[in-house]
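Every protein chain of the complex appears in place save one, which is left out.
After this line comes chain A, so read on.
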Amino acid sequence: MSEAPAAPQTESAEPATATDRLDLLLVPPRARPGWQVLPARVVAMCVVELQKLRHDRTELYTRAVQPALWLLIFGETFTHIKAIPTGGIPYIDFLAPGIIAQSAMFIAIFYGIMIIWERDAGILTKLLVTPTPRSALIAGKSFAAGVKALIQAVVVIVIAALLGVAMTWNPLRLLAVAVAVVLGSAFFSCLSMTIAGIVLTRDRLMGIGQAITMPLFFASNALYPVAVMPGWLQAVSKVNPLSYQVDALRGLLLGTHAHLALDFTVLTLAAAAGIAAAASLLGRLAR
């Protein structure tokens, strides 16, 4: 590595030369008009997320393993057994949108751990001392989680396509798929950050995250249609945003019957409510 020997030199750089050109550092930047603050912070957080992913792609690969196994083993097996009524499409096709939503949710549901880590490291503290309203900070973080999940979704879609799942390639529909993935992940990351604001430690959040992911997954239409569920599970499924996300993804990717307007309304409202809840608890992480 040629970088290692360079470190001592930069360490001893003379401060005398440092103040030569500082003119920009004398002028405070002009504040953006209020309505631009939220989108600007969302963009800033998403850029950071993408930069981190660019520097370290390990997570992208390791996180592809689980959805690949679900599709390959669970999907292929149940396609052959034909145990689950899917309305005429192969089970693996039926399953693929569910697995996309599930892998996105798994990423988002542990996003709160990152918030706690950033709190412990002082990164969050510093962001809270910038002219960023707490709701804008949480919105930024949640959409950053969405961007991360979106990249994961692309990986799962590619795996599904390789396994022969017949999905749409209509760019408008794919765009809507992206929106659904981002909104769903925004909600689940806010759920995670809300819990983070309550429990305040990584260990507890990890436990709670483990405890709620599988119930959320099983109490949704990701693996089987709502119609085959017992009544009480149908009721749970109705209030589970994951079901609406899966419904939207299925309708968009496979062209099955879906309630797109309802799905997107629920996902948008859930994300907004999640942002509000997490932002109101962010103060607990700040102190």
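By definition in this document, contacts are C-beta pairs under 8 Å (C-beta built on N, C-alpha and C of every residue); 3 or more make two chains touch, one makes a residue touch a chain; residues count from 1.
In this text, contacts and distances are computed from a predicted model.
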item	value
Protein name as given in UniProt for the chain not displayed, "ABC transporter ATP-binding protein", "Signal recognition particle receptor subunit beta, a GTPase", "FAD:protein FMN transferase" or "Rieske [2Fe-2S] domain-containing protein"	"ABC transporter ATP-binding protein"
Selected residue (touches chain absent from view) among A:Val43, A:Leu175 or A:Val239	A:Val43
Residue ranges of chain A at the interface with the undisplayed chain	3, 6-7, 9-32, 37, 40-41, 43-44, 47-48, 51-52, 55-56, 120-123, 125-133, 286-287
